[in-house]
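Left out: one protein chain. Kept in place: all the others.
Labels run A, B and C following the written order; every chain starts at residue 1.
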Amino acid sequence: MKKAIMIIQCQDQRGIVAAVSDFLFAHYGNILEIDQHVDQESGMFFMRAAWELETFSLPEEHILPTFELAIGKKFGMKHQLYIENKKPKMALFVSKQSHCLFDVLSRHYSGQFQVEIPFVLSNHETLRPIVEAFGIPFHHIPVLSGEKEVAEAEQLALLAEHQVDFIVLARYMQVLSEDFVSRYPNKIINIHHSFLPAFVGAKPYHAAYERGVKIIGATAHYVTAVLDAGPIIEQDVARVRHHNTISDLVQIGQDVEKVVLSKAIKYHLERKVLPVGNKTVIFY
Amino acid sequence: MKKAIMIIQCQDQRGIVAAVSDFLFAHYGNILEIDQHVDQESGMFFMRAAWELETFSLPEEHILPTFELAIGKKFGMKHQLYIENKKPKMALFVSKQSHCLFDVLSRHYSGQFQVEIPFVLSNHETLRPIVEAFGIPFHHIPVLSGEKEVAEAEQLALLAEHQVDFIVLARYMQVLSEDFVSRYPNKIINIHHSFLPAFVGAKPYHAAYERGVKIIGATAHYVTAVLDAGPIIEQDVARVRHHNTISDLVQIGQDVEKVVLSKAIKYHLERKVLPVGNKTVIFY
Amino acid sequence: MKKAIMIIQCQDQRGIVAAVSDFLFAHYGNILEIDQHVDQESGMFFMRAAWELETFSLPEEHILPTFELAIGKKFGMKHQLYIENKKPKMALFVSKQSHCLFDVLSRHYSGQFQVEIPFVLSNHETLRPIVEAFGIPFHHIPVLSGEKEVAEAEQLALLAEHQVDFIVLARYMQVLSEDFVSRYPNKIINIHHSFLPAFVGAKPYHAAYERGVKIIGATAHYVTAVLDAGPIIEQDVARVRHHNTISDLVQIGQDVEKVVLSKAIKYHLERKVLPVGNKTVIFY
Partner (left out) sequence: MKKAIMIIQCQDQRGIVAAVSDFLFAHYGNILEIDQHVDQESGMFFMRAAWELETFSLPEEHILPTFELAIGKKFGMKHQLYIENKKPKMALFVSKQSHCLFDVLSRHYSGQFQVEIPFVLSNHETLRPIVEAFGIPFHHIPVLSGEKEVAEAEQLALLAEHQVDFIVLARYMQVLSEDFVSRYPNKIINIHHSFLPAFVGAKPYHAAYERGVKIIGATAHYVTAVLDAGPIIEQDVARVRHHNTISDLVQIGQDVEKVVLSKAIKYHLERKVLPVGNKTVIFY
């Protein structure tokens, strides 16, 4: 079964759902999933519709222009169409910690993610053996002090060469430059090891320990120019107690990080994440 | 803002969403919420649509016949329409324990539930002072051994007199007869103090203690002829440890019971629970 | 069964556990609970021991001096002794919101808290009927702009008159002065409606909504001179989604607040909370 997914965004108006569902019905589309949301603050309407392509009367390449002519123009819509016939390409950036890397690669191995991983990139050699055991190319691009630009140029060349669709920072301990980030808007997923907005920045487990919190957490978000401040995709937490050391917190937290990151990747892959301002609509 | 809610159920077919949203659009209905679900096993389609009545071009009493003629007949739909102008009537059945009673009454007091409570009914006098402090009539109907029929006749008379829409068993420790239950299909909500299907029947906290489980729970479900086996509306759990006594379990569990029961009541009141066979679709 | 509880704190040294358990054993004390913790940063040792008084060979008034002479002096201990024969006195401060008040009062009514509530105090009249329905005196002390000192003087007089042991701010929407707080060190419990340290200060549900978090929470903590920065006693969270309005967040969060606050009160009453710097050791 081949599936099409359309993401629609426009100013809220009466008749949008009717128009879109009529369009799909008129061309013999069998609706699989349909979700909508109106953001009260901005008055924006968001929709995600998935339907079977097999019975659809429009050839793939005609869908968007026909839709634009019939509906999109009238409602002033922004829309994207995704056809599920080729897997998107996801690059993994890592540093020295293996837990998120192992988790993503083992899910990929067992077929949980419909994605291609053209390479894993790191500023250290540490994780090369793991990556290569999974049969995936590993690129070591050191980030020397004061020479981030050089490293990023190399990274960007790699990403372009492989036509990477989105990037996952699986505990990549470098801050990307504003320029880098601006090239992949809402296409870089980071896992931060705290329940944001608490404990922004470095060493959040240490900060959590200092503050004496009773729960710790992890946050997956899209990377923006402001550190740890991008749209949140998913969060979760775990309980800790007074006898837990910082190293306990790290270990307990890693289990949260893994699950939160994998959910964010899954939602992103299924086109279920719609950024709106600095927030996200997630149709799961 | 006056709101209409329609619940629709029929065999899944192409064009349902288009037909319903067209109907609402054509009569100037501003859609507030629209959710749908297809049950894969039975092939049944479920939909819940809520819209503003103010701008709607059909008078309330014409909505259902017009819908039936235009769409319902064609698709073989079963549908219900709810107009949010009068509060439904909810009867509370209790025994001796106060925690769920207090919780429901205090939420009602603070305006969290859009519902009328014509009376609270109990097989014991214990909770009368609480109920009367809230200004709600309290009826004591003892259930004598072997005379459940007599008590239920009295209960049914009360329910009929007050035109009660649905019943909440807020830790009512009597099993209702099959006849009683059959008069209120999917209209009796029970809170059971275990994560069903574990620990059906009496004394689930004792059973949980005996089994040595590490989590306990509570389940809100519609009452059917089979004890603790009706469609589940909501469940939640809490962690327990080896040093927790049965009385600890009771206390920890009560907090779960209260939240689970109040969520079930809320979903029911907002017409978000659609029973399908022995399961529920919940559009929250 | 009458119970004694001793809380001990000193620099960590070899032989403390042996000395304390020997002391209890030598005087025929039957140990019910014994917990200890060493804070790695400060090197401080913390202990809580509970034992039956019935068989204990020392009269109540001799316990502390005997202990001090035999052990306390040698190890340089700070210690407190609590005899469970009289209930502590807890004052409740509230403003207009009823959910925490109802929750605390109904738990007290059903015997869940071993505590006396001499009065409830508010800067508004709103909640008087609820408090009086529970048969508890209600004091209205308005806090006029610029005249907090006047109000606090009146509050302190009331607290002194009733020999209140500790204060619970059950959504009291006023900031207490540094002077007031300094009179009740680690004896004022506040419930803050966010998972601190995120969203300190006013309107945390609005701030959580703005940031687009996927979980919201509540924090019970001891009040210190710095707003929302005191030692955390308990925290918990609940999931929210993009379609939840601020008013949904308030309602979902209130259920978390109630459970978190009641746990904090319970731990405090059972002498299970040991503040250490700005953190807490909790022997639950």
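The rule is simple: a contact is a pair of C-beta atoms (placed from the backbone, for glycine too) under 8 Å apart; a residue touches a chain by one contact, two chains touch by 3 or more.
Keep in mind that this is a model prediction, so the values were computed, not measured.
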Considering all chains of the complex, which shown ones does the missing chain contact? A, B, C
Of the listed residues B:Val20, B:Val104, B:Leu169 or B:Ile282, which contacts the missing chain in the full complex? B:Ile282
In the complete assembly, which of A:Gln13, A:Ser57 or A:Ser106 touches the absent chain? A:Ser106
Any idea which of B:Asn123, B:Asn190, B:Gln235 or B:Gln254 touches the chain not displayed? B:Gln235
Residues of chain A touching the missing chain are 98-99, 102-103, 106, 109-110, 112, 130, 133-134, 251, 255, 259, 262
Considering the whole complex rather than only what is displayed, give the residues of chain C touching the chain that is not shown. 14-15, 17-18, 21-22, 24-25, 28, 30-31, 34, 36
Those residues of chain B that touch the unshown chain are 37, 40, 195-199, 211-215, 217, 231-237, 241-243, 245, 278-282
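By our rule, only the chains that are shown with their structure count from here on.
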Gap in Å, rounded to a whole number, between the CA centres of chain B and chain A: 37
Separation of mean Cα positions, chain C and chain A [Å, integer]: 42
